[in-house]
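Notes for the one structure printed next.
What you see is the complex with one protein chain gone and the rest in place.
Each chain gets a letter, A, B and C, in the order it is written, and its residues are counted from 1.
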Amino acid sequence: MTFDIVVILMFLGAFSAYLISKASLKAGAYATTVFSLGALAVLLMGRSEIGSEFSVLFMNFEVTVIGWYFSGVMVLVYAMTSFFNSFWMDKMMYPGSYNFLYLFSLAGTLGLFFASDLITLFIFWEVVVWSSTFIIPMGKSRRAAVVYYTISSIGSMATLYGIMLVYRISGTLVIQEAFVPLKEDPLTATVVFVIFVMAGLTKIGIFPFHIWLPLAHGSAPHTFSPVLSGGLVKMGAFIAYMSVAILPAYEAFEGSLKIMGIPLQLYFLMILGAISIVLGTLMAIKQEDAKKLIAYSSVANGGYILIGILMMDQLSFAGSMMHLFNHAIASAAAFLAIAVVAYRTGTTKISELGGMIHRMPLTYLTYLIAIISLAGIPPMGGFVSKWLIIQGLADRGLMFMALAAFFGSIGSFLYVFRPLAAVFLGQLKPEHEHLKSEPLMMKIPMVILMVLILYFGVLPKWLLGIIGEIQVAAGIEPVMMSGNTILAVNGVLNTLNVFMIFGFGFLISLIIFLLMQKSRRVGLMDTYTSAEFIYTPELYHYAGAFYAPFERLYQNHPSVEKFLGAIAWKFHELGTVVNALFFSHKPAVTVFWTSVILVMITLGGAGI
Amino acid sequence: MKRIFALVLVAVVGILLFSGIYSMEGFPRYGEAEVSERVSMSYIDKNVTRENQEVVFGVSENLETGSANIVTSIIVNYRSFDTLGEVTVLFVSALGVSLLFGSFEGRLRSRYKPNFILRTGSKVVFPLILVMGAYIFIHGHLSPGGGFPGGSMIASAILLMYLADEDFRVRIDDFKKTEGIAGAMYVLLGLVGLMISNYFLSNFLDTGTVGTLFSAGIIPVVYVLVGLKVGSELTGIITDFLKGEVE
Amino acid sequence: MIQYAGIMLILIGIYGLLTQSNIIKIIVSLNIFELGLNVFIISVGFVREGIAPILTSVNNHNGLVFVDPLPQALVLTAIVIGLGTTALGLAFARSIYRQHGTLNLDEIGGPSNG
Partner (left out) sequence: MVNPVLLIALPLLLAFVSIVFKAYKNNLLVFGTLLNAGLVLTLNKGQYIIGGFQPPFGINLVLDDFALTGILIINGLFLVITLMSLEKLEGFASVLLVALAGLNGLVLTGDLFNLFVFLEITAITAYILSSASKEYRYAFNYLVLGTLGSGLYLFGLIVLYAVFGTLNMADLSVKMAAVDASQLVLPSLLIFIGLAVEVKILPFNGWVKGVYSGTNSLVGPLFASVYAAGMLFVFGRIFAQVIPLGTYLRTSLVVLGALTLLAGEVAALSKTRIREILLYSSIGQSGLIAALFLSGLVFVAVMQLVNNALSKAILFTVAGQMADSTGTDEGEELQGAFLEHKIAGVGFTIAALSLIGLPLFYGFISKMNLLFGIFYSDNYWLPVVILLGTVIEGTYMVRLLVKLWTPGDEGIVSEKAFATERPLTIQSSKVMGIVVLSVVLLIGGLLPAVIQDNLTDSGSLLDEVTPAYLFDLKGGQ
């Protein structure tokens, strides 16, 4: 009963947030916080009602464990980010609409995760797409919104075709039943699977659909980037899960060619996931903009999540589900930290920043913990989930994937360190000397997220328990835990022990740090110019061309962006051709075509 | 080159049209149309219930439609709605022409002055043409012709006057009023039919004896209206076209 | 035969529309096209040895062989409609001449391809 109220309430909340914004912008922004926190509370309290069904208008819903889990993640990200909204109200073009669309897209995601039939699923999918499409251009880029929409709609239209095909074959739209007849028909199942999963791929940002992520995440309003990266990307994972678990892919593709025990169709997708990991990592290393950097890291992390879901096994799947949560909160935290910096300084360019630790230490700490988790370094949550994924891959002998996963982990050291060093460490720029610390309302969500990242890295039992339930619901063996020890085939992981060890190491290094002589501060320009006056200081910023030697290794890489851009341009040219061929102010042109068509069709008809 | 290409294309279209039409089953050879297989048979019999019925000129009375001219009976009775539409087409074209030339004043002049014979002769012929036009639309149900040819004749008389006299100008507003009133009367006549016999444009008057002047019910009435309307419309079009370049 | 002539006229009209760029000639082509069509319509109703569908004191009863009256009625309508469009077309022609100073569509130039 509670869930239908939540869904309806969120839609009403969206409208009331808009109305409140008309009276007071700040109050409207706080309304988004209140409503999303309320939704989070109801979700947490309503866990006992999993399995309930309800209908709103012509749409049908059912609360499943996985839906509950996904919506929990989503609402958490929205709720945490919403604390930031009030600070941007006076900077937005349409603050009221922003608040409206913010809650509206949240409501859409809730509806999506609770949908019990394919049309409802699709409706909310599209609602989320268009409502977020209109938030993105309020930031820095108009093109980003268009690219985001186009890529999303390629995916969603493919999925729609899949839905129709399924309906044509099975005669039902209920998610649990619709795919059943496909098991007998592997060919159709392959078609349905591939086109159905397209929407998932576009949303997670899997290669070759990843191009919208850096554009949209990098240019969206600062308060929406965390939601895009931490939250909405996860919708794709949900679709991927549905295609694999509910189809169910492993049964349908039983008879097809297998590689290392994985059906070819799934293996192909896994390769795409692996490519995304490598590509996201390499591209993230190159980025100049802190937001784009985290966006590319989302591409890489999306690859992990996809591979784990496709594995559908005890370990990798559990790792993937957990990584989904870890990545959501870690990337939200990282984006929020960057948002704080952007709020105070007005820029996100790495080379224009430095030494923020002196002005906002808490933001620094948040960012530090978030990226440690993103990179998969213990003792944060990201480590546990990546460990699980790699365990599963290694267990199945999928060495290519495992290699990609390792590469991603190691590469992420490179890219996460860079903003850490260049934005937060180093020396404060003269113009940033008078910056204030972060406001209290910004501290709250950052502290919460920090605690969560650390907590689930050390004590993942509760989270893995829910994931175990999901696994049971999906019909696979749940992940096993004993105390704080995760049991895997090739080894065990006691997260508490890991934490202890790292804590010990941290203590030692802290002591060394405190005992060692303090460094002496030198004026920023003095370091490289010996007090000589220079005109282009940014060229000498040590964050500029940070990994130049490494980047040179792949600087001439082929680009999907260019390829897709070329396709878009071809469409454009085709339009011009159509225009020139058929549309004229002279009747003769049309009379000519009329005669030609008359001849062609009658001739063809005579031939039959 | 363009012309040769067009010629080839048109030739191909032509061949296909010919072969397409004449290879159709049931398309009658020229002159072999089976009128009895068509709806027209009932028009000839003046009976749409398809019972064979003898119609004799000057004798038969109170038929479905009393017009001796079968084409007229189709135009004004069986397919009167088409005719209303046709009148409307002409009306709206005249309206369009007058909208396009609405801002013009004065009138165009021919490069040559009208000569004496034209000036005098036209004055003689003018009333004759008018009478002839009126005759044609009044006798539309008996003889070839009707509202449209009659109206055109009236307009041609006006055109003749324009050609013969450089300073001739009609008062366009009066013609517009005639046109509007005649059109409105036509529609009202239809509405009266709707009220009396529940069918729009029904022939609610007594149809009389085939072949007499006062027969065929509303046909002469409609044809008078149509004749007046077409005459004034075409006059309007002519006048608009002859308006000068002065704005 | 008349029917073939009708179709030929239609084709000539289409040829004119294809090749002519002078507005008046286009209107003339259109009229030839319509004329051909009207001839064709009339020819469809022709019955050999049939008489005009008018009862007179000579041909005084409906048992005689008449040509099909319906196409004739249709042609009347078609002619009047053709007259209407021609009048409007000529009015457009005059407006175009006033606007561009020429009646040749090639000289006027098309819409900008922007």
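Note that in this section a residue touches a chain if its C-beta (ideal position, glycine included) is under 8 Å from a C-beta of that chain, and two chains touch if they have at least 3 such contacts.
Note that this is a predicted model, so its numbers are computed, not measured.
Student: Considering the complete complex, which visible chains touch the unshown chain?
Tutor: A, B, C
Student: In the whole complex, not just what's shown, which of B:85, B:114 or B:144 touches the removed chain?
Tutor: Within the whole complex, the residue contacting the unshown chain is B:85.
Student: Per the definition of touch given earlier, which of A:64, A:120, A:225 or A:298 contacts the omitted chain?
Tutor: Residue touching the absent chain, from the options given: A:120.
Student: Could you tell me which of A:64, A:133, A:331 or A:427 touches the chain that is not displayed?
Tutor: Counting the whole complex, the residue in contact with the absent chain is A:133.
Student: So which bits of chain B touch the chain we can't see?
Tutor: Where chain B meets the chain not shown: residues 16-17, 20-21, 24-28, 33-34, 37-40, 42-43, 48-49, 64, 77-82, 84-86, 88-89, 91-93, 95-96, 99-100, 102, 176-177, 179-184, 186-188, 190-191, 193-194, 197-203.
Student: If the missing chain were put back, which residues of chain A would it touch?
Tutor: Touch set of chain A with respect to the missing chain: 55, 57-60, 91, 93-94, 116-117, 119-120, 122-124, 126-127, 129-130, 133-134, 137-143, 145-146, 149-150, 153-154, 157-158, 160-161, 164-165, 167-168, 172-174, 219, 571-576, 578-579, 581-587, 589-591, 593-594, 596-598, 601-602, 604-605, 608.
Student: Could I get the residues of chain C that touch the absent chain, sorted low to high?
Tutor: These residues of chain C touch the chain that is not shown: 10, 17, 23, 26-27, 30, 33-34, 37, 40-41, 44, 70-71, 74, 77-78, 81-82, 84-85, 88-89, 92-93, 95-96, 99-100, 105, 108, 111, 114.
To be clear about the criterion, only the chains that are shown with their structure count from here on.
Student: From the mean C-alpha coordinate of chain B to that of chain C, what's the distance rounded to whole Å?
Tutor: Taking the mean C-alpha position of each chain, the two centres sit 15 Å apart.
Student: Find the geometric centre of each of chain A and chain B from their Cα atoms only, then give the gap between the two centres in Å, rounded to an integer.
Tutor: That pair's centroid distance is 73 Å.
Student: So how far apart, in whole Å, are chain A and chain C when each is placed at the average of its C-alpha atoms?
Tutor: 67
Student: When you check chain B against every other chain, which residues touch at least two of them?
Tutor: Residues 6, 9-10, 13 of chain B each touch two or more of the other chains.
Student: Could you check chain A for residues that touch two or more other chains and list them?
Tutor: Within chain A, the residues that touch at least two other chains are 592, 595.
Student: Which of the residues in chain B end up touching chain A in this complex?
Tutor: My answer: residues 6, 9-10, 12-13, 16, 19-20.
Student: Help me check something: in the complex, which residues belonging to chain A touch chain B?
Tutor: My answer: residues 592, 595-596, 598-599, 602-603, 606.
Student: Along chain C, where are the residues that touch chain A in the complex?
Tutor: 14, 17-21, 26, 105-106, 108, 110-111, 113
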